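Of the protein chains in this complex, one is absent; all others appear in place.
Think of it as A, B and C in the order they're written, each chain with its own count starting at 1.
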Amino acid sequence: MNQKIRAIILGASGYTGAELLRLLLLHPHLEIAGLSAERNAGHPIAEVFPHLAIYNLPPLVHIDELNFSNADLVFCALPHGTTQAVIAGLPKHLRVVDLSADFRLRDPKLYAQWYGHAHQAIVLQNEAVYGLTEFHRAEIKTARLVANPGCYPTASSLPLIPLLQNKLIETDNIIIDAKSGVSGAGRAVKQNLLYPEVTGGISAYGVANHRHTPEIEQILSDASGKSIHITFTPHLIPMSRGMMSTIYTRVRSGKTVADVRAALHGAYDAEPFVHVLPDGRLPATHNVAASNHCHIAVVPGAVAGQVILLSVIDNLVKGASGQAIQNMNLMYGFDETMALMQAAVFP
Amino acid sequence: MNQKIRAIILGASGYTGAELLRLLLLHPHLEIAGLSAERNAGHPIAEVFPHLAIYNLPPLVHIDELNFSNADLVFCALPHGTTQAVIAGLPKHLRVVDLSADFRLRDPKLYAQWYGHAHQAIVLQNEAVYGLTEFHRAEIKTARLVANPGCYPTASSLPLIPLLQNKLIETDNIIIDAKSGVSGAGRAVKQNLLYPEVTGGISAYGVANHRHTPEIEQILSDASGKSIHITFTPHLIPMSRGMMSTIYTRVRSGKTVADVRAALHGAYDAEPFVHVLPDGRLPATHNVAASNHCHIAVVPGAVAGQVILLSVIDNLVKGASGQAIQNMNLMYGFDETMALMQAAVFP
Amino acid sequence: MNQKIRAIILGASGYTGAELLRLLLLHPHLEIAGLSAERNAGHPIAEVFPHLAIYNLPPLVHIDELNFSNADLVFCALPHGTTQAVIAGLPKHLRVVDLSADFRLRDPKLYAQWYGHAHQAIVLQNEAVYGLTEFHRAEIKTARLVANPGCYPTASSLPLIPLLQNKLIETDNIIIDAKSGVSGAGRAVKQNLLYPEVTGGISAYGVANHRHTPEIEQILSDASGKSIHITFTPHLIPMSRGMMSTIYTRVRSGKTVADVRAALHGAYDAEPFVHVLPDGRLPATHNVAASNHCHIAVVPGAVAGQVILLSVIDNLVKGASGQAIQNMNLMYGFDETMALMQAAVFP
Partner (left out) sequence: MNQKIRAIILGASGYTGAELLRLLLLHPHLEIAGLSAERNAGHPIAEVFPHLAIYNLPPLVHIDELNFSNADLVFCALPHGTTQAVIAGLPKHLRVVDLSADFRLRDPKLYAQWYGHAHQAIVLQNEAVYGLTEFHRAEIKTARLVANPGCYPTASSLPLIPLLQNKLIETDNIIIDAKSGVSGAGRAVKQNLLYPEVTGGISAYGVANHRHTPEIEQILSDASGKSIHITFTPHLIPMSRGMMSTIYTRVRSGKTVADVRAALHGAYDAEPFVHVLPDGRLPATHNVAASNHCHIAVVPGAVAGQVILLSVIDNLVKGASGQAIQNMNLMYGFDETMALMQAAVFP
C-alpha cells in the first residue's frame, strides 16, 4: 500500500482522543490529517497532551477550520448528543467511526427515552452499523458509519452473546455488576471526578438507570432473538483505566456450566483479542491494561444452576479507541490487529 | 467509674491490631495492659507502628510473656485457625472479644468443611456469642466470649436481616457482589498484595468459594428461619480501607420496595451507626472511612420485583475493630458508642 | 465551662471546611452556629458532605444570610484574595481564625508583588497575628484575628526555626524540596486535579515561584534576624492528604549535626504535636495522616557540613484546620490539644 489513509479526529483533546492518537501513531498505513477540539482549540498539543508533544501532529483547531476534502476518514470522539448533528453535516465521501453513543440505539424512541430529546439524524441512524467487531465484521467492512460500542456494553456482552445465541441461559434475570475506572467518565471537569473524591474509595452510580443499559439490552436481545431486560449496576473504581463486568446468570434446564464454557471457547478461541481463561484463573484488569484484549472467566455458582461470568477490558482500548481502530482496520482491508497487538502494560 | 478495664491485645502488630489501638486510645475507661505479636515480638512499637510511637504503650512480646492475671479483657486479633487453641488456653477470668473467624460458625461440621480441619475448642464454640451488635445486644452484654463478625458478613447482612425477618424477599437467589479494600487481607506479606500488583486495577477472588460465605448464610438463615444459600463474589479494590456490598434480591409476591425501605428504617432509625440513606442517595466508602458507620441504600431494579441493596462500611472499623469495641462497651456497661463517635475522614 | 463558644465557618464546603467540621464535632466546648458556601449555598450538607449528613449541622447559606450577632468566632476558609474584604466587613465583636493567605504577609508590598493586587485591608493586616502556634502562643491568646499558616510554611519552618534561632546553619542556600497531597489544592474543579491526571504520577509545579515562598521567607527571616531567601520547589503527589518537606542546609562552621539535633529536641520535646524522630527513623506521611502531628528527622548528608531535615504533616490538619483549632483553643483558654489528640489513621 503506497497511499496512507488520512484520518481526522474530532474531539481529540479528551481521553479517547489521546488513546486514538497513541495507537494510531503505531499504524503504518494511516496518517493524522486533522484534529479538532472545543475548549482547547488553538492550544498547542504540548499543552493539552504533553506526552504527545514530540510527535509531528496537526494543531488542535475548531471543527469548522478543518479541511475535510483532503481526508478519508473521521474518528468522532465528541460528547453524546452533539455528535449526530456534526456527523450529519460532514461531506459524504468520508467514512466515520463514531465513538459516542449517538448512533448505537437503533430505535429512535428508545434513544429519545434515554437521552431526553429526539434523535437529530434518523436517516444516519438507520445507516449506522454497530461496531462490536467480533459479531459484525461483514457489515463493518462496507459500512460508511460505524457506531463504536460503549465500554460497558463491550465488556458485558462479549461473555453473554455466545450463551444467548446457543440458548444456554435464562434470559429473565441477567444481572451485570460492573466496575469502571475513572477515565470512562471522560476528561470533563467535574467535582466528583477530582482526585481526592475518587482515590481510596468505591461508589455506585446510575444504579438501574445508566444509559448503557438499553445498548446492552439491544445487543443481548439481538443475540437471543427476544426482548431482554437486564439489571445493570455500575461502580466507580479508583483506577484510571480498566473495566470489569461480573455477570450473574442461570443455565437453562438441561444445560451445564460445561456447555457455557464450550460455547465461549467455540466463539472466541480463534479471536485475536477475546480470551477465555482456563478453569481456575480469574480475570484482573491489570492483565489487559493499555491493550485491546478482553479476558473472560466462567465460574459455577455455589447455588445450583448459577453461572458467574467475569470479563475485563481496558475501557479506553477495547472499550473505545482500540475497538474503533479494529473497526477501521476492517473498513480499509488492513489486518484487523494492526497497531493493536501490544501486550498489556504490567505493572 | 474509677477503675479502668485492663485490656490485652493478642496479635497487635496487624492492621486490626493497629485499629484497635487507635480507637482504644480514645476510650476513657480502658487501658492497654499488654500487647502480643509473633514475628514482631521484641520490636519496639515505633518500628512496627511509627504512628503510635508517641503513646505510652506496652512492648510487643510473645504471648507467653504476657501477664494475664492482671488483665480483665482480651482482644484476640490472631490469624484464623490458630486462635481457638490460644483462647482455650487463657485463664477463665478473662472476657474475650475474638476478631478471627474461629468461633463464628456454630456448626463444627461446617467449620471443618470450610477450614479443612476439625475445630479444636468445641466447648468454647458453643459458649461463644456472635457479635453482630445490632442484633445480639442481650447475649453480648453477658457473654464471656464474643465472636466478632467478619467484614463481609457485617456489610452484607445488615441490609438483609430486617428483610428476611419480615419475610419481604425471596430467599433462593440472593446475590452479593462485594468489593473490599486491601487491608481486609491483613498485613501478611504476599506477592499479590504488593503495591504494584494492586494499584490501578481490580480483580475478583474466591468467587463462589470464599470462607465468609457460610458465615453470611448462618446469619441469613437465622434471620429467615430457614436454610439459605447465597451467591457471594468478592473483589479486591485498590484502596486501603472500605467495603461495599451490592446485593441483588427479589421482593416476594405482594411485597414492594416501599416495604423494604420501611423495614430498614424500622430496624435502624434508632441505631447510632447504621444509616438508611434517603431515596436517591447512593453509598460511597469515603463516607464511612475510618468510622464505625454503615450506610445502606435501597434501589428498585429495572426488572420487576428486583431490589438492589447497597451497603458500605470501613472493613477495619465496623467490619472489625470498631465493632469489637462496640461489643466491649456493651459487655462492660459503657455507652455503646464510646470511643467510636468520630465522623468519617474525608477527603 | 457552661457556655459553648459559637463558631461560624465561612467557606464550609471546601476540604478545609470539611476538616474543621470533622474535628470541631469532637470539641466539647464549641458549637457550630453557621456555615456559609458560595456555589453550594442552599444545598443540603448531605449532598456536599454525605459523611456529615448524620450530624445536626446548620444549613449551607450565602454569607449575607448568616446571623453574626449571635456568634463568637469565625473560621474563615475562603479563597485567597477574597477573604480580606469579607473579614474587614465582619462585626468587630467576632474573633477570627483565617485559613487563607490574606493576612499572612506583614509587608503590603510583598503581598501586592506575589498576589498581583494591593491589599484591601491593611489595618487588619497590621492587627493580624501569625498563627504558627508553637512560636506565637502569647500573641495568639489575645489576638482578635489570627492568620493561620499555610501548609508548606508549617511543614518547612518547624524544622528550621530552632536552627536559625540558634544560628546553627548557613542562611544563604536553604533548599526546600516539598511534596504535597492533592487536597492542598482545595476542592476547586480543575482539569489538572482530575483523578486520571494525578493518580500514578508525580509532577512539579510552581518551581521557584510558588506563593508560599515569601511566607516561608518571612518566618525564617524572623527566626534568624536577617533577610533570608530560599529555594522552594513543590511537587504534587498522588495522595489525598499529606505533605513532606525535604530540606537541605549546611551547618555553620564549628557547628555539628549533634547541635542541630539538640536544638530541635530543645524546642520540641515538650510539645504535644511536634516530634523529633530518633536517629535512624525517617518520616512518612502515613504516620501523621488525619492527625495534628508533625514528625521531623535529621540526617547528616554525605557531603561534609550538609544536614538534611525531613518533616511531615497532614496538610489539612496541622497544615490548616487542625492548627486553626489549636489556635482557637489558645484564644479561648482551652487545653491546646482539645479535639486534636487522635492518633494518625493507618493504614
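Assume a residue touches a chain if its C-beta (ideal position, glycine included) is under 8 Å from a C-beta of that chain, and two chains touch if they have at least 3 such contacts.
Here the structure is a predicted model, which is why all the values come from computation and not from measurement.
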Next item on the list: Consider the whole complex, including the chain that is not shown, and state which of C:Glu19, C:Asp72, C:Asp102 or C:Asp177 touches that chain.
Entry: C:Asp177
Next item on the list: Please pick, from C:Gln3, C:Asn56, C:Ser69 or C:Asn209, the residue that touches the omitted chain in the full complex.
Entry: C:Asn209
Next item on the list: Write the list of subunit A residues that the hidden chain touches.
Entry: 15, 18, 21-22, 25-26, 46, 49-55, 183, 199-200, 240-241, 275, 278, 281, 284, 286-291, 293, 295, 316, 342-347
Check: Taking the full complex into account, what residues of subunit C touch the chain not shown?
Finding: 172-173, 175, 177, 179, 181, 196-197, 199-205, 207-209, 213, 229-233, 235, 237-242, 244, 246, 248, 282-286, 289, 297, 299-303, 306, 308, 310, 312, 347
Next item on the list: Since one chain isn't shown, list which residues of subunit B touch it in the complete complex.
Entry: 15, 181-183, 187, 189-191, 193-200, 238-240
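Everything below uses one rule, namely that only the chains that are shown with their structure count from here on.
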Next item on the list: Provide the C-alpha centroid distance between subunit B and subunit C, rounded to the nearest whole angstrom.
Entry: 36
Item checked: Cα-centroid distance, subunit A relative to subunit C, in whole angstrom -> 45
Item checked: Centre-of-Cα separation between subunit B and subunit A, whole angstrom -> 39
Notebook entry, point to check: Which parts of subunit C, given as residue numbers and ranges, touch two or more other chains?
Noted result: 15, 183, 199-200, 240
